[in-house]
Every structure is written in C-alpha cells, then in structure tokens.
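Apart from one protein chain that is not included, each protein chain of the complex appears where it belongs.
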Amino acid sequence: MEKIPILKMGKLLLVTIQVDLYDRLAEALEADLVQMINKTGAQGVLIDISAVSIIDSFMGRIIGNIATMSKILDAETVVVGMQPAVAITLIELGLPLTGVYSALNVEKGMSLLQGKINLKETGFIPEDDGDTE
Amino acid sequence: MKNETIKILQKQKKKILDMWMNFQLTDETLREDLMNNDELRMQSEDLVTALVDNLKDENIDTPDSPDFDSVTDILNGISISRAKQGYTSRETGIFVFSLKQALLVLLQQEIRDPQVLYDQSLKVNKLIDFFGVATFETFIKGREEVILRQTDEITEISTPVIQIWDGILALPIIGTLDSARTQVVMENLLQKIVETGSSIAILDISGVPAVDSLVAQHLIKTVSATRLMGAECIISGIRPEIAQTVVHLGIDLSGVITKASLASALKTAFGILQLQVTRKQKNPLIVE
Partner (left out) sequence: MTVVREIDVIPFRNRIKETAAKMGMGLVNQTKLITAASELARNMLKYAKGGKVLIEVISKGRENGIRLVFKDEGPGIPDIALAMKDGYSTGKSLGLGLPGTRRLVSEFNIETEIGKGTTVTIIKWKNG
C-alpha cells in the first residue's frame, strides 16, 4: 500500500502530500503522524497540501483530527499552500477547519510554527499573530 | 390555379426594391446617422433577391421551409448587427414590415380579381409576418449578447484587487454582493494572495449600498476562505448605518477584524506586519 512520507526536520515534522488522497491513505497518514510525534517528540507538524486538488469532508476531518491529536501531544499543526479553489470549496461545504493554523507557503508556515514553539518555550507573547516574517 | 404572385414578384424585383427603399427613406425614423443609403439599399437588395428567388409554389405557405434558409440568414445578420449598432427594435421592425407594404402595393397593382388579390395578400402577409417575428427574435438575442458581455465586463471591472503594500492587498467592493459576485471576488482575491504571497487582505465595503444577512454571510465566507489560505482578512469601510443594521439583524461579525475606514485598516495591517510609518525629519541640519 502507498504511504505518505513524513520527514523530520529538527523539532518539526514535514508532510508533503503529492498524491490524490483516498480515505484509507488519509487515515493511515493520521495514524503514522501521531505515532511519529510521539516517537520523535516533535513540537510542530507542517502539512503541505499545495498539490492537493480536492479536500472533501472526510479529508477535512482527518486534517482537523491531526491538529487536535497533535495538540494533545503538545505539537502545533500548520497546513500550508491550500489552493484557492480548495479553500472556496471547503467554506461552501461548511468546513472552515477551525483550530487548524494555515499559512501561504512552507516558508511562512515554518516561521509560524517556530513562533508558536518559541512562545511555548519562553512564555514570551509577541505582538503579532505569528504569520509574518 | 397557378400562383400568380410568385411570377409577378419575380418579374418586378426591381420595382419592389425601389418601392421598399422609398418607404424606408420616407419614414421619419430612418437612421441616416447609423447607416448611409447605399448600404441600406444593398442590405435591402440582398434580402429581396433572397426572398423572391427562393419563392416557389410549394413553399409560399411554409416560411420555415429550408428554401428560406438564406433569407433567415440574411435577416439574422441584419438584425444582430443592427442590435449592436444601437438601432431600436422599432426601427428594425419597420425595416422588415415596410417590405410587406411594398409587396402588397405591388400585388394590388397587378392583380385585378379581388378574391385572388385577397388570397395572395394573405399569403404574403403571413410569410413576412413570420420573418418579422424571426427578426425580432434575433434582434433580442443580439441585445442579450450585448447585455451578457456587459455583465461580464462589469463583474471584471468591479472587483479589482490592488496590492497597496508589500504583503497587503486591498479589494474595494462596489455594488451589491450576490453569491455569483462573491465567488468572483473570492476567486480573484485568493488567486492574487497566492500570486503576491500577501498575508493581509483588506476588503473595503464603503461602496456596498446595504448589508443584509446574506451579504454578511458572503463577507464572512470570504474572510474564512482567506484565513484557510493562511492570510488575514480585514473588513473596512463600515458606515454607521451598516453597523446598525448588522447589529439589528443579529449578524455575528465578532470573528472578523472590522475597521471604519480603509486608512485604519491599513494601520492595523502595518501593525500586524510590524511595520512603522514615520514622518521624515523636516530639517536634517538640526539633527546633529
């Protein structure tokens, strides 16, 4: 069975979804990621969905699950690179993915995550909401 | 009995044209500003030729017969081009129906027997009426095309996305927001966000005449979609009346950053981006 690779980069886990997701693949990703967070003690998860052309309610739920589960395991999740058409469709579907952070691209996602992690470590509250350079 | 009308009409083609031109030129609604007489004559001649040459015993009662395809084609061409040139439907109507007048006058001159005259006139009448209706149909279609094109243009024109700063986009919305328009606005905005890598979008609604719950819903949708992409969305240009209606209608805008003016929205955006705008020192000599 196909698998979506999860890369470890310092304190972060990086997932780039390059294929069209079907339900079982997404479920496997959810399980793998949670395992991986636990194993590596990662503090942030970055999911790049710029190559994903369809997100329906099931996939949306998986993304939400991943975010919630990571949160319990003390890791933040950022979804990056959502295509405009996908964003519009998700809103119309009634799925605003609340609780999931998003960023325009990997770079911005990284700095957003870094900001969140720093915040957690130092307790320092910066003035911005993090999605800036 | 052999149909006299066709023979008469085919023999007198020149006369029909002259008479028709005469009717058209004497009509007071003639638009010499839109088309000169030579052009009009050519158009008319084409039509008379196509009509008379294709007229046969079998088809005089059936205007939708394929024999008349060339006539319908010419008429379609004329009425569509007239619709685009700005002729009124009345002027186009007169163009076709004055042909009927010409034909009937001619028949009256040529046919002596009142019974035959009546029968033949009726046939010609029906034939031209059919073409008249067809002309109106295409005339309206021509107009509709103009309207559709304009609608597209208006949608395009009225949703410009402007980059006002590095990382900040502004989108002034003018006119009512319906769901079709919202989709265009959202698409343009999100596309531009991706293109420019902007992290803040300002939606200025000072040009929106009224905000009801539906419009508010569309705004909220746009804001949510922008956030999904990873950018922040500020709504500005909220007039006091709009603030009142929003509250009276019980619309919840609490999840949205709202500002009264574009200027204060821009200030907020600068704040988010941690940018500072300072006045240049007036007299550099004083500073050391």
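Per-chain residue numbering starts at 1, and chain names A and B are given in the order in which the chains are listed.
Heads up, the rule we're going with is that a residue touches a chain if its C-beta (ideal position, glycine included) is under 8 Å from a C-beta of that chain, and two chains touch if they have at least 3 such contacts.
Bear in mind that the values here come from a model prediction, so they are computed numbers and not experimental data.
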Residue touching the undisplayed chain, where the options are B:T49, B:S89 or B:Q183: B:Q183
Touching residues on subunit A - with respect to the absent chain: 20, 22-24, 53-58, 60-61, 83-86, 88-89, 92-95
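Rule of thumb we're sticking to: only the chains that are shown with their structure count from here on.
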Averaged-CA centre spacing for the pair subunit B and subunit A, given as whole angstrom: 46
For the subunit A and subunit B complex, residues of the former touching the latter: 79-80, 82-85, 87-88, 90-92, 96-97, 101-105, 108-109, 127-129, 131-132
Sites on subunit B touched by subunit A in the complex: 167, 183, 186-187, 190-191, 193-194, 197, 199, 221, 224-232, 271-274
